[in-house]
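Here's the structure, in structure tokens; my notes come after.
Apart from one protein chain that is not included, each protein chain of the complex appears where it belongs.
Should a chain be cited, it is by its letter among A and B, assigned in written order, with residues numbered from 1 in that chain.
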Amino acid sequence: MSIFHHTAAALAERFELTLRGDGDRRIDGVATLARAGASQLAFLANPRYRSQLAESSAGLVVMREDDAVGYAGDALIAKDPYAAFAKMAALFDHRPGFAPGVHPSAAIDPTAEVSAGASIAAFVSIGPRSRVDAGAFIGPGCVIGEDCVIGAGSELTARVTLVRRVRLGRRVLIHPGAVLGADGFGLAMEHGRWLKVPQLGGVAIGDDCEIGANTTIDRGALDDTVLEEDVRLDNQIQIGHNARIGAHTAMAGCSAVAGSATIGRYCLIGGGAGILGHLEVCDRVVVTAMSLVTSTIREPGEYSSGTPLMDNRSWRKSAARFKHLDALARDIGGRNKEPR
Amino acid sequence: MSIFHHTAAALAERFELTLRGDGDRRIDGVATLARAGASQLAFLANPRYRSQLAESSAGLVVMREDDAVGYAGDALIAKDPYAAFAKMAALFDHRPGFAPGVHPSAAIDPTAEVSAGASIAAFVSIGPRSRVDAGAFIGPGCVIGEDCVIGAGSELTARVTLVRRVRLGRRVLIHPGAVLGADGFGLAMEHGRWLKVPQLGGVAIGDDCEIGANTTIDRGALDDTVLEEDVRLDNQIQIGHNARIGAHTAMAGCSAVAGSATIGRYCLIGGGAGILGHLEVCDRVVVTAMSLVTSTIREPGEYSSGTPLMDNRSWRKSAARFKHLDALARDIGGRNKEPR
Partner (left out) sequence: MSIFHHTAAALAERFELTLRGDGDRRIDGVATLARAGASQLAFLANPRYRSQLAESSAGLVVMREDDAVGYAGDALIAKDPYAAFAKMAALFDHRPGFAPGVHPSAAIDPTAEVSAGASIAAFVSIGPRSRVDAGAFIGPGCVIGEDCVIGAGSELTARVTLVRRVRLGRRVLIHPGAVLGADGFGLAMEHGRWLKVPQLGGVAIGDDCEIGANTTIDRGALDDTVLEEDVRLDNQIQIGHNARIGAHTAMAGCSAVAGSATIGRYCLIGGGAGILGHLEVCDRVVVTAMSLVTSTIREPGEYSSGTPLMDNRSWRKSAARFKHLDALARDIGGRNKEPR
């Protein structure tokens, strides 16, 4: 048995849940319904997995009250089982302890300010006038350029780059390979050659944001690129210069926002979706996976583009017809106007 | 003449091919049909390039028997010329020699186990309890977190990150910038704010997998994210938490698999294609480039979505009609029911 354990009764009390079953049961880990054993906690949130409940060997399952009807095992009843599970699972997430201090290999500019309460790992480079606040963790191989701020309690897991003028709020979590504050893509054509437009702005990231692996957020051309608080970005997302993402918006992997677009609060952007530049998306908009937003959206709701998946043979036929859709429609329209 | 050379007869014997021509011809390199000279080997596999054969100055060409009919130059006859070429070309791929040992700059946790037969380059960081087996190469700037395993003969070219609980099989090849084992994108909304769901699983990569540059593979929420043996991933691919990719499946650049999706064996996923989460794709499915898989696929075959490329003016007309396709179809259907 793990030395980290909690009784069922203790979990119920701590997270204000109703326990049905043995309060003395020791829980030392979390697992899926399919795999959990007698000392593990599982959850049932998605009705898709309801059939797994009867066969589960989980010692304890957190679920909604109506899902518990007829369930013979031990249960914790929650209004939102997934949120309750998330909080309980955190008890079993044994991360390496935080140890303040600077690894001897780190290359820190003499004008940078590193809090004595911050932790700087091996092969980290920190540039002029940048500041790292207490409780912040800068993982191995990170590069912080000039004039950056890493707020208290923020974590750059490993190999993150903040190029310049990037200001992170508190408790910001950035995964490996992310690049914040690189030059925006600003070009002017002159005499048949590209002229680079200087990118003089920065990046401002609000408190409690999370930024996925290999995601890129360019700094602004003149003003800043902005993520408001509690924005959640998955992996491989691209945010163009001067974009603004509203608080509590979440974007799934490989989606992209072009320059100077403004996204509202509480939006959900699906994987691989694209949002063109210089437009606005209002609050509470859902964009489904791989859809392309080409103009301003003023009404909350769900939006989509694309065509459904088909077997290739059928798809080729529909696709060929799409090319002549206008002629087809005019043909119908024309006949509609004919006397019949 | 290069000191690395092989005679035509030696190549034929070693790779069990039929030689037509001069067995003493010395081959010291490989090239395309268009560029190969008298001491170089070229190949003809794709009929698209057949017209280049007559004009080629290649000293030796590997091709199918029927392509060799009427060819006056020296030829190696193979059932699969591309595979035969791949094996012969490897003779001329002069990589820097493997030298076991640990670069003095490497930062290795005292609880990590590094085989004396492994090679650790400059600026590598290896975390607690991780293990590197014999013949493995960890290139410059790689970051290995805690509880990882790098199997025998595996190569992490440079700047690869294994965040935590990532287990690689044998002969796994990972290109620069790839990030394995970052947090899956697990969120629950509570009281208007995102709650992070702990990601307690790991990543398991089978023998002989290849993982492209800047590709990301998240670790599982509870169970592992899994690539079975001989899976081949191109660059900038995103694999969500708890996805499972079957053996011998190949995915082209910029494609993505969302969380908890299960992909079969011998699948071919085209560039930029997307596969939504919590669904299954059976064995031997081909998904064409930039298609989106939105539900379970139970039959092998080729699948597509999207519309064909058109000149923008025509496309705008078809696209405008697409918005009213249902009304158009109902209009036709209505008239179909009318007496004529």
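We adopt the following convention: a residue touches a chain if its C-beta (ideal position, glycine included) is under 8 Å from a C-beta of that chain, and two chains touch if they have at least 3 such contacts.
Being a predicted model, the structure only gives us computed values, none of them experimental.
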Exercise. So which of A:Phe43, A:Phe92 or A:Phe123 would be touching the chain we can't see?
Worked result: A:Phe123
Exercise. Mind pulling the chain A residues that touch the left-out chain?
Worked result: 105, 107, 123, 125, 127-128, 141, 143, 145-146, 159, 161, 163, 177, 179, 182-183, 185-190, 192-198, 200, 214, 216, 218, 222-223, 236, 238, 240, 254, 256, 258, 272, 274, 276, 278, 286, 288, 290-295, 301-308, 310, 314, 317-318, 320-322, 324-325, 328, 331-332, 340
Seminar exercise, completed: In the full complex, chain B touches the hidden chain through residues 30-32, 35, 48, 80, 82-83, 85-87, 89-90, 92-93, 96, 103, 105, 121-123, 139-141, 157-159, 173, 175-177, 208, 210, 212-214, 230, 232, 234-236, 248, 250, 252-254, 271-272, 289-290, 306-313, 315-316, 319-320, 322-326, 328-329, 332, 336
